[in-house]
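Below is one structure, written out as structure tokens; comments come after it.
Yeah, one chain of the complex is gone here, protein chain that is, but the others are all in their spots.
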Amino acid sequence: MKILNSASALAIAAITFAGGTAFAAEKELVIFNWLGGSERDLIIALEEGFTAKYPDYEIKDINPAAGGDDPRSGIRSAMLSGEEFDLLLNTWPSFEKELVAADLISPIDAAWEQYGWSSALNDSWRNLAKHDGKTYGAYFIAGNRSGVWYRPDTLAKAGIAGEPTQWKDFLSSFSALKEIGMLPVSIGARSWAQTEWFENALLRTAGTAFAKELSEHKVPWTDDRVKETFRNLRDMLEADCCAEPGAMLSSHWTDAADAVLKNKKAGFMLIGSWANQRAKNEYGLTPIKDYSYMQFPVIKPEYGNAMSVDGKNFLVMKQAKNPEGAELFIDFVLSKEGSAIIAAQNLATPSANVDPSSYDPIVRKYAQILPLVDVFFVLDDLLPAELSGEFRIGLQKFLRDPSDASIDSVTAALEAKASELYQ
Amino acid sequence: MSVQHGSILTSQTQAGPFAGLANRLFGGNLRRADWIAFALLAPTLIFFSIGVLYPLFETIRVSFLDWTGLSQPKPAGFSNYTKLFRDANFWNALRVTLTWTLACTGISVAIGWSVALISGLAPKQTAPFRVAIFAAYGISETASGLMWLGILQPDFGLLNGILRLVGLEGWASPWLGEPSTAIWGVVAAYVWTQAGLPLLTCYAAIQAIPKSQLEAAHMDGASHFQILRYIMAPLSLPGVRIAIFINLLNSLKAFDMIHILTAGGPIRATETVGYFMYQESVIYFKQGYGAASTVVLLLAVIVCSIPLILDKASESK
């Protein structure tokens, strides 16, 4: 973490040096930044980079120390009580939709054309933040949510030659892992990490177009393709992939990461690209050499190109006192300088202005395929919060009992909740 | 008691300086004693009104609104309440709450009281143990939760580690991952944080027993157990009562511990009404619905506590 900080500090220093003399700040930009830990450091670094380049701006960073697990509650409370800010950091498309519906954020299409952001972001990223034909956000961080992490030495020990990129090979690799006394797959299903398995299996079973329809409730949850996804996951459970349900339901993704990457007790785990930070900073491992990941194994070849992603963008508030400054900040974040700060913090940006060679090898591995694949935003963040709650519990029920009857009742419960919520 | 007391009060009925205003305000005949009563109560009532009553009235008002997410609130009549009673998850939460509060209160008070009684026999020598148990009370629920996670975790948890060490491997279990055992895991952790209070109140009550009384019993040849059973136990009852009250209501509000250990899961096995409220109003941001569940919980508590408070009220007159 220290090294990263000094790296970005260097970048800032360089920019300051190039930017020339500092002026007294005249314009204020208020940013609502609810992140914690090293991600918060990144936002601060971006803010410092911005004020270094545009010295007549002063940035006020509101950090509600959200501590809890869903920062949306803190954001909503702040908004309801009349907190005023120009830019809001966001990571949930479903929340974006809520903000659009409540008429709280402004579209940024005019700025998009004015600054020519299309040269930085392709249309698939722009579409992720489009609601009713208007663009509301520009993604500046992109994460891989389809990475199945493993240790190369574990696979070598089990005699698994190469990554099992096909579903069949993946399932048949389990017996080799069990022979060397390892749990094939570790799933931390205590709260939400089980959804990653379903979402990726869904993309590989039914493709992104179907997933989009499902997220908008244009197809019911009782659709056979949803059930087929469950049945594919059942194949995995029946191949004896995992620990007993109770162990899955009481562990976090962090426990899964510990088991696979650090303690060498399990073979594979599925989690977002932030596992890289944990492996590097907390386990002290060397990327690629000690640990790596493959994309979720291909179930149906026609959907082999699908990839689950997450991302963060800034939204311009309707009440913004300084909308021009807000747009200028977005432009900075997507620019070469902004991208360099992001890359220095070991995160990937979808902006074309980034220099890919500055990435960490793990980040580079997925950043390179980003422009080539069919991206779909992580489903759990697209669903209304209440449906997402039911979704997580439904998957817990499925892990305990993967029978056909259980699949029917889980999908029926999801459908009932969805039809109540979407109307 | 009330007879002599009443006579004192009625003898002081001369009007105070603000009696006129007060009489108009309260519409009745306020005596001087009433004035004194309200003067004594005034600071309490002022803080209470701003810090509690006002938000509470807001909650009641919001419970009659359809207010979800960031949309504009709309009047909703009783629909939040009727929906609540048809919500299977709410009923589940009520069931879990009942088990949870009774278990947490019962066990923590039983432990605290027993420790207080036993340590009453050897107060000096057992002082460090009392301090250790009470120290847990000074640690935040969040921090205690993290510690207990380390104890109950399936692979590296201390509990399973000990079971494996002593050859009871078959007993090792993912305590927090099985819906049937998860609640008891959280109860254990919560009792750990809460037992300090009954210990404190009961021990204070035992210490208040006049030394002479204990010595006299000892002279009369009473055994330690008899002193414990017939003198200390009954005389520490006021401490037990206050501890039951505080721990009962505290466990009704418990949130952080559940949040850290199980987050209401697995499959809603540890979802108390407090947690349900949090989920509905904070996570799902269904303000009206969450408020309605708060009001229902509050009514339930009021109904349950009326006998307790009325008894105490009549007792004192």
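Just a few scattered comments:
The first chain written gets the first letter, and so on, giving A and B; residue counts start at 1 in each chain.
By our rule, a contact is a pair of C-beta atoms (placed from the backbone, for glycine too) under 8 Å apart; a residue touches a chain by one contact, two chains touch by 3 or more.
The working rule: contacts and distances are computed from a predicted model.
Missing from the rendering is one chain, named in UniProt as "sn-glycerol-3-phosphate transport system permease protein UgpE" (options: "sn-glycerol-3-phosphate transport system permease protein UgpE", "RNA polymerase sigma-70 factor (ECF subfamily)", "N-methylglutamate synthase subunit C" or "YCII-related domain-containing protein").
Note on the chain not shown: across the whole complex it touches A, B. When you scan A:Glu196, A:Asp258 or A:Asp360 for touch with the missing chain, the hit is A:Asp258. Checked against the full complex, the one of B:Trp113, B:Trp175, B:Tyr203 or B:Tyr289 touching the unshown chain is B:Tyr203. Among the residues A:Trp274, A:Phe332, A:Tyr366 or A:Phe398, only A:Trp274 touches the chain that is left out of the figure.
By the touch rule set out above, chain A reaches the unshown chain at residues 35-40, 63-67, 74, 77, 80-82, 254, 258, 262-263, 274, 277-278, 281-284.
Panel shows chain B; residues 1, 4-6, 8-9, 12, 26, 28, 30, 33-34, 36-41, 43-45, 47-56, 58-59, 111, 115, 118-119, 121-126, 128-144, 146-148, 150-151, 153, 156-158, 161, 192, 197, 200-201, 203-204, 207-215, 218, 224, 227, 235, 238, 241-242, 245-246, 249, 252-253, 255-256, 274, 277-278, 281-282, 287, 291, 294, 297-298, 301-302, 305-306, 309-310, 312-313, 315-317 of it touch the chain omitted from the view.
As a convention for this text, only the chains that are shown with their structure count from here on.
In terms of their C-alpha centroids, the spacing between chain A and chain B amounts to 40 Å.
Of all the residues in chain A, the ones that touch chain B in their complex are 68-70, 72-73, 76, 79-80, 98-99, 101-102, 104, 190-191, 243-251, 255, 259, 265, 385-386, 389, 393, 396-397, 400.
Contact residues of chain B toward chain A in the complex are 69-71, 152-155, 173-178, 182, 262-263, 265-268, 279, 282-286.
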